[in-house]
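Below: the structure, in structure tokens.
Omission of a single protein chain aside, the complex is shown with its protein chains in their original locations.
Now for subunit A:
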Amino acid sequence: MNDVLKIGDQELGSRLFLGTGKFSGTQAMIDAVKASGTELVTVALRRFNRDQAEDDLYGPLSQLEKVRLMPNTSGAMNAKEAVRAAVLGRELSKSPFVKLEIHPNPHHLLPDPIETYEAAIELVKQDFLVLPYIPADPVLAKRLEDIGCAAVMPLGAAIGTGKGLSTAEMIKIIIRDANVPVVVDAGLRSPSEAACALEMGCDAVLVNSAIAAAEDPAAMGAAFKTGVEAGRMARNAGLMPTSEVAVASSPLTSFLSAND
């Protein structure tokens, strides 16, 4: 297990956060959550429908020890709707975490930075631990930290695309300047990308599609667990410096040609 991650006053033993959408069924999701070792899972709010009672995840998730719920604000088109969704979510989650996401355009699902910022101000006032899903924008990340967000969650690539850490250079700047945890949220496809994010200095990753849409979600959950742990271990171990020229690992003595 990696060193503990602290977000606000909450401590998490795993640096892998898991989304619960897109799974083929509840049992597949629960199996993946268990295999991943995650201690923080996201959930969404939807209108109650008695004909789809099996979609209600409160029961199955509340059975899991150590797993805390982080309701998201998906569906919110603006700050006001997001705040309302967060308050409703906290009613059920009994947890201070909220994943603040406002992405009004379904074609790209990119976050609205202005509405996100305004909602974050209000949610911080209401004592949420606000984890905003944001573009990989170092200025915005800093502004959100300044107003009291507990972490920032820049995207690696657009939601569900599996295009990995396409924003890596911007994320590195965010990490360099941040005094709160940085969590890559969205875009990751493979455990190696998760490892890469942790090696770069990200504090955690949030993964959904890569695990839910894998052929074997539980096995992929376990693979991401290992990837995240390896990346964090590597970060803590201190990666070697890079060099523009070759640096020999073996002695370059010329004994082979000594008696020519």
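Things to note:
In this section, a residue touches a chain if its C-beta (ideal position, glycine included) is under 8 Å from a C-beta of that chain, and two chains touch if they have at least 3 such contacts; residues count from 1.
The working rule: contacts and distances are computed from a predicted model.
Hidden from the displayed complex is a chain whose UniProt protein name, among "Acyl-CoA dehydrogenase FadE17", "Response regulator", "Sulfur carrier protein ThiS" or "Branched-chain amino acid ABC transporter permease", is "Sulfur carrier protein ThiS". Contact with the omitted chain, checked across A:D31, A:D56, A:E122 or A:D216, is made by A:D56. Among A:P71, A:P96, A:P138 or A:P154, the one in contact with the hidden chain is A:P71. Considering the full assembly, A:M29 is the residue among A:M29, A:A82, A:A136 or A:A157 that touches the omitted chain. Considering the whole complex, the residue from A:G19, A:G37, A:G164 or A:G227 that touches the absent chain is A:G19. Touching residues on subunit A toward the chain that is not drawn are 19-23, 29, 42-50, 53, 55-59, 61, 69, 71-72, 74, 84, 87-89, 91-93, 159, 186, 206, 208-209.
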